[in-house]
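Just one protein chain is left out here, and the rest sit where they should.
Each chain carries a letter (A and B) given by its place in the written order, and its residues are counted from 1.
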Amino acid sequence: MTTEARLGSVANYVDERTGAAAWMKKNLQKVFPDHWSFLLGEVALYSFVILLLSGTFLTFWFDPSQREVIYDGSYEPLEGLKMSAAYASTLHISFEVRGGLLMRQINHWAALIFMSAIVAHMMRVFFTGAFRKPREGNWIIGIGLLTLGIVEGFLGYSLPDDLLSGTGIRIAEAIIQALPVVGSYLAYFAFGGAFPGEAFIPRIYTVHVLLLPGAFLVLITVHLMLVWYQKHTQFPGPGRTEKNVVGYPLMPTYMAKAGGFFFIVFGVTAFLAAVASINPIWLFGPYTPGQITAGSQPDWYMGWLDGLVRMAPPIETHAFGHTISWNILIPGLIIPGILFTGMALYPFIESWITGDKREHHLLDRPRNAPNRTALGAMSLTFVMVTLLNGGNDIIATHFDLSINQIMWGTRFGVLILPPLAFVITKRLCLSLQRADRELVLHGRETGTLLRLPHGEFVEVHEPISPEKAYLLTSHEQAPPLELPAIDAHGVKRAGALRNKLRSRMSIANAEAIPKVSATELKEIEHH
Amino acid sequence: MKRLSRYRRHKAAAPLLLFFALLTVGATFSVASATTSAETTSADRSVQIEEGRQIFLKGCSSCHGLNAEGMQIAPALIGVGAASVDFQVGTGRMPMADMSTQAMRKDPIYNAEETAALAAYVASLAPGPAIPSESSLNYERDGSTAEGGELFRNNCAMCHNFAGQGGALTQGKYAPTLMGVEPKHIYEAMVTGPQSMPVFSDKTITPEEKLSIIKWIKSAEKEPNLGGASLGRVGPVTEGLLGWTLGLGLLIGVAVWLAMKAR
Partner (left out) sequence: MSNEIEAIKDPGLPAHVHRKADTDPKAAKRAERQVASMFLMSAFGTVLLIFSFFFIPDDVFVFVPILGNQNAHQLGLGLGMAISLFFIGMGAIHWAKTLMPDVEVVAQRHEFRSTDSDRKDFVSAVKEGAAASGLGRRSLIKRSLGAALGLSALSPLILLRDLGPLPGKELEKTTWKTGTHLVTDPGNRRIKASDLEVGAVAQVLPEIEDPEHRKLSDIAKDAVLLIRLRPEEFNLEADRLAMTHDGIIAFSKICSHMGCAVALYEQQTKHLLCPCHQSTFDVTRAAKVIFGPSARPLPQLDITIDDEGYLVARQPFSEPVGPSFWERNSQ
């Protein structure tokens, strides 16, 4: 039987039972637009798969128990010491299981890359406005994935029960304990009694290995299905409209490129795991609450939280026999809560400001949405300042600075620098718009000088291609909302204050350098 | 000779004579001051103490006072013992290079003999911790690596980091790295509590336990980095940095290549 005939009989077998040919024929030809920044989400997706694979390997040897054992493995500096079975089994994986250390390192590097890719992908989606209708739901799912990723990573590196991650668990317990009214109860329920107890590691193992991966699988599936069904967005350009998708078909081009990229992500992760040591828990020692190491930090995706907690003013209220630790609740729960809620609701906030209720499938070039881009820069600055403070002791020792100076610097910096970043970024966007306008009207500066017959020197400008001109002028420039405070009958409208705020924000949002029109271009051409 | 004396009034005669005289004196001095490292007798010791006092007056008294009584900028050295001097001078911390936040380890200014003399002088001022003898520093034989690790994590890691890489203290001070430090100096530091470091009494950390700590530190120093390059052994900060730069950087690089049109 020829290959074709063999394939044919397999296809026939499946199709007779499922009717698969109908939907497969459509989907094998599905068109995907091409841009390198669209691969950031893929990096996250593939990292997730790598985490599942390497993680499963680890579960075959890891013992998630806090019962005390005496170490008798091959690592001499810990010989005969008391430690939990979790820590001892992690040592066993690292030193006696062939490929064990590699898998541990792949799991941890993949986690770091997973989180970096999620953040980079989120930034791409944000700065290009891909979260607008009809993709608001997918954005919220994405914020959910980001939040779950932070928790999953924290739980993952806490499983070995070493000195560094145990310290992190102590801090997590202090946050739970600080909750008003229910704090001590929730802490005792989570830990099965007093800290550290013997129940926490086994319980977070279940969360890390079963519950959260299950949640990820569901959320990622919905996330991808939405992208599949709603079709991916695309950058503006010649031939691209709100009503089409321009790109390459799934089979064979995208299968090869996207499939190949999975191996690239896995390969780069394995490369990092081969050449860069990560989380050497045998050097940290087993966790005991009486010990601590200088330079205690969580992994980077929680570093900004650590930085916030460090810079918090020492405020606690004691009243009527009760204590509320604002110095823990505000940086640890309230500020992150506001931040993540704001992020999740942003598509709705933006459509409220712009009054734009239409579908968008063409992306914005970030410069053409100056307010949004400036807001993103502001949030990034906030995260970077807090992240810096999270590592203030490491920075101090390496750059000969003082932790006190860095702390005060970031205390003020976190309030001053983000608004500064907003203003600077907005101005940068507007000047880029101006540069675009110049480019369309006057063409590209070639650097060649020409002497005119009457003696004047001019720089030769090369007109840009019609494709480029279209790219630089195809974006929308919506005017601000019209929200009169007084309606047609002279009555003051309800919600006047809200409308005033909305109107003000809408005006600020609509600030832009007017793009070049066809009429203007014609005038220039006749110049 | 007659030929030479003809030039006695030459204008170069005086400077030339001076030069040769200095050369002779200098050569004689360096020959005479070179000594052998022999066992010091009690007579030798008092010579050594006097030698130490001379070095002290020249190089230390401007900050520590003419009788080591201390001044505004430097503490008194009465009772700090030979061990303190051996540590501070032996690691090059003293004389301090500049009046910055704290003395840092650098190439020692004084050689072993001068350091011993200084130590003897300061020890003569009042009783204090003595320099540990070679035989009492046999950490390989008398110490236990595992116990040393436990002790290190309990007493040292909070300042010097889990792998002895050093850590930050307040106001720009720091606990330095313990890598590449002589076992003798580690012992002396624990006993004398230099600068910000507290004293670790022999009763709360016994001499055997101190040797165990040294044995662990030396083992950590020699221990190769399993699983790749070490990234400084300072934890998640450098790991996160590498993940973002090399990790995501490489991947974005490949992504850009992937989306580019082939030639």
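Note that in this section a residue touches a chain if its C-beta (ideal position, glycine included) is under 8 Å from a C-beta of that chain, and two chains touch if they have at least 3 such contacts.
Note that this is a predicted model, so its numbers are computed, not measured.
Although it is not drawn here, the omitted chain touches the following shown chains in the complete assembly: A, B. Note that of A:80, A:214, A:252 or A:337, the residue touching the chain absent from this view is A:252. Note on the undisplayed chain: of the listed residues B:158, B:179 or B:252, the one touching it is B:158. Only one residue from A:78, A:115 or A:268 touches the chain missing from this view: A:268.
In the full complex, the hidden chain is touched by chain A at residues 29-31, 98-99, 101-102, 105, 134, 167, 170-171, 173-175, 177-185, 187-197, 199, 230-231, 238-239, 241-249, 252-253, 256-257, 259-268, 270-271, 273-275, 287-296, 306, 309-316, 318, 321-325, 327-328, 331, 359, 361, 392-393, 403-404, 407, 440, 466-467, 469-470, 473-474, 476-479, 515-519, 521.
Taking the complete complex into account, residues 147, 150-151, 154-155, 158-159, 167, 169-171, 173, 175, 193, 195-201, 203-206, 209, 224-230, 254, 257-258, 260-263 of chain B touch the chain not shown.
Convention: only the chains that are shown with their structure count from here on.
If you average the Cα atoms of chain A and of chain B, the two centres end up 47 Å apart. Those residues of chain A lying in contact with chain B across their complex are 34-40, 43, 76-81, 94, 101-102, 105, 108-109, 112-113, 116-117, 120, 163-164, 257, 260-261, 264-265, 268-269, 271-280, 283-285, 290-301, 303, 391-394, 396-397, 400-405.
Touching chain A in their complex are the following residues of chain B: 101, 145-146, 149-150, 153-154, 157-163, 166-168, 170-172, 174-175, 216, 219-220, 223, 225-231, 233-244, 246-248, 250-252, 254-256, 258-259.
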